[in-house]
Structures are given as C-alpha cells and as structure tokens.
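Left out: one protein chain. Kept in place: all the others.
Moving on, here comes subunit A:
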C-alpha cells in the first residue's frame, strides 16, 4: 500500500447538511469519489444536485454555519482536510488546490490588471522577487496561449474577451502547479468554439502538470470531450460512477439513462415540409445598428452593427433555426421581426402586410399573429400576476371577453400539459420548465401564425429541455405553427429545425436544410462551429426511457 502514491483527492461518505426548510435535509449524502494524479473526473448533475457545494466543501468555502459538512472524510494527498484551521486552508488554497470559476468576469477583480491578479497569487504563496514574479506570470500567460502576453499582463479584465478571461483564470489557478484543480462549469458561459479551445487547454496543461482535475458540469457533451471518469449526482446522491465509456455508452442507473436519453442527438429530423407551402413571414434587407451613446467627454464611439442586410423566408408549418454565437445578432433578429426593437432598414412581411411600416394601431392588431417565447422563464412572466391572468392577458387586450379568455387560458394549460390547478398560482411557485410551458401557453393564447422563440430552452436542465422541445414540436405539428427558433445550441437546432440560418457578426454565412448544413457545411465558419460541438464524436446511445 505504501508504494502507490495516495490519490490526489479522496472523498469518503461525504455528507453536507442544508439548513432547515430546504427541500431536502442533505445537499450531499454519502458521496465517495477518488481522483488519481493526472486524471479528470467529471461530476455531472442537474441544477440543485449539489455538485457546486461539493467543490465548496473541498475548498472549505461553504456558507457556514447554514451549510456545512456533517460527516465523512475529505482527504487531499492522504491528508484529512476537515478540521483544518482557516490559516492552514488558506495556505492550501491557491497553492495546492486551485479553482476555476464559471464566470471569469465576476471571478476577476475589475479594478486590477490581469498581471496584478496573477502576481497576487505569487506574492501570497511564494518568496519570489518582483521581477521573477512578473517573468513567471508572463510565462504562464504564454502557456495558456494568450496572444501577446506582455500586453495582456497590463490589461484590465474588461479589455479582453470572455475566452481570454477564462484563459487568465486558468493561468492564475495553474501558476503554482497545484496538485488538484477544481473547475466549476468553466466553459458554460462561453461560446462553443471558445469552449472547445478552453477544454483542450485544460486537458493539455493538466497532462503537463500531472494534476488531478475535478470537473463540474451539467453538459454530457463536455463530459464526452474531456472526462476520464464520470460521477453522476442526483439530488445529492451518487447514482452512478465509472469510466467515461461505461457511463456514457452503457449507463445502468435509470436516472443516468434518462439524462443521457435527453441529450439531443446531432441527427436532424426527417424533412417533411413541402417547399410550396405559403410564406408566412418574410424579412428583406434588415439592418440594425446600435449607436453607442458616449458620455459628455468620452467623444463619439463607433456604432455597432448588429444585423446587416438580413433576408429570410419562413413557410407555413416550418421551423427555421437561427444559429450563431453570442454577438452574431441572432437575438436582435428575433426582436426586429416582432418589432420590439425598431429596425433601421428593410421590411418584415407577415402574411403580406409589412410589420415594420405599420402604424401603432395596425401594429397592435398585427401582433396577435406573431407571438414570442422568451429565453428566461423567470424574467418573462410578471411575478405579480396569476398564471391565468398572464395567459388571458393577450386575448383580453385584443377584445375577448375576460371571463371567456380565462376559461380558454385554463384549456391552454392542459394543452401545455400543466394541471388546471396551476391557473391561480403565481409564477414563482413553478419550476423553470413549468414556467416555460406557461410562456408557451401565453404565446398560443392569441392563436398566432408565427411563434418566435428566443433561446427558449437554454435556461433549462437537459431533461426538462427535452420535454419542452418535444412539447414545442408537438404543438407545431398539431396547430400547424411556423416557428422562428433562435438558439446557440446546435444540438437543439438539429432536433427541431427544418432549415437553419447560420449567422456570424450580423450576417448570414450559410443557409439551407438542417440535414444538409450539418452533413456538409460549406462556409468555414459553419464548419468550425460544427466541429466545436462538445462530444460531437459521441452519439448518445438510443435508450428506451420514458422521459415524460
């Protein structure tokens, strides 16, 4: 036993208690986990499964005394971490155990330069002189492949891009060659192409250093990309663990099977729309620039072009996907076609009448034909209104008798598979997926011809996401709706869309049938985007599970 080195991290029967009145007594119960040197272990689970608290427990950063470790052992290189004093933990943190956070913008201090922040780590944990520290910091920035490390050293966090900031975070956490790196959803806030680069970088540096990595994520694609071993958490309990191949391709536990079954495959749906269906929504030559408003002394800033010269057609019963990375202008498109945002140029024809040229009165009448499902199911429902009033609001505004509108609202709840008892509740009493169903019911209440969905499932857990997508597809087929579907997630687009538009920097770079674009992308940007989908080589096994 003495010959083999102890594992980097060993969790034995870890138990974290939650304060009274939480939805369960323990955030984590009986968690066993071992990370060997040079190994990446993915901790997977949906929101609320306790995966982030696990990281907090190892770092000794739990919000005590409400949430605290009540049982089990946390051994780092064979040494028990529980019971260590704050000062001892401070010495470990940063030097031997380091953490990469989800949101580099908030994890970095906006008031200090990148160099200063890396320097701080060295200053606290080493006895290096000033010049040595600077050399070390720049060398580290080089290792995380930041172009021009010397200028990045003097930059403030807001002056570099999101991907670069995450690189800086990684540089900071690796500068002292820690034995254990805890990465808490480090790529969730990033675009797919950047995400892939960061994943590769973590892998590369970890191999060089031989460190153990605890990688927390909710995304099975990322797991397939990076993990050596996988542990699946469900409501604080470890339900399955094993090598990546075992868990991803031969999941045993029903929960894991359901989760993996909910991951959308990258195979587009069979084509079913005749191309001679009438066009219901047509955009021509759309253009939108955002004038940046400078301060009194700041001088004029350059206007940002969000969308330039965009044209598209949406046919009856069809789903048109608008995909692209952040900043590609896809959300602007969804706001322009619903005229929530005034456009600079172009026209949007809804069933033959121009939405953008309509007078305010005409516009209000036209709005009932084009409805929207929003991204954030929490923010898009007025928290002070009952569900029935939220859904009935549209018809009432357009002249339906209020009592009748409320009756119909209750029927709509059934249509989106919610119990009619939900009608008199307030939005905060529902889960995210349920709220999104309410949002869909509200959009359907006006019996629109077109529904514009702006990232409707990106705020949801993967299993809930699958259910909501299925509902959307169902309703589209049953009610013969046309859907303009904006998303950044290519897997989701592949599931639902008949045709896709790929946008980059406000321009369409490629458009075509989903199946064709995915199978044979023409534009280099599309190719890059598709090859960056995490876990693209892994096809989720078709599991027969009853997701609904």
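Following the convention adopted for this analysis, contacts are C-beta pairs under 8 Å (C-beta built on N, C-alpha and C of every residue); 3 or more make two chains touch, one makes a residue touch a chain; residues count from 1.
To be clear about the criterion, contacts and distances are computed from a predicted model.
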item: Chain not present in the shown complex, as UniProt names it (candidates "Cell wall protein", "Ethanolamine ammonia-lyase small subunit", "Mn2+ and Fe2+ transporters of the NRAMP family" or "ABC transporter permease"); value: "ABC transporter permease"
item: Residue of A:81, A:418, A:441 or A:517 in touch with the missing chain, whole complex considered; value: A:418
item: Residue of A:376, A:408 or A:507 touching the missing chain in the full complex; value: A:376
item: Residue among A:463, A:495, A:511 or A:532 that touches the chain left out of view; value: A:463
item: Among A:166, A:194 or A:338, residue touching the chain not depicted; value: A:338
item: Of A:208, A:429 or A:477, the one touching the omitted chain in the full complex; value: A:429
item: Residue of A:6, A:71, A:254 or A:327 touching the missing chain in the full complex; value: A:254
item: Residue ranges of subunit A at the interface with the undisplayed chain; value: 21, 234-235, 254-255, 258, 262, 335, 338, 340, 363-365, 367-368, 371-372, 374-376, 379-384, 393-394, 397-398, 417-419, 421-422, 425, 428-431, 433-434, 437, 439, 442, 446, 463-464, 467, 547-548
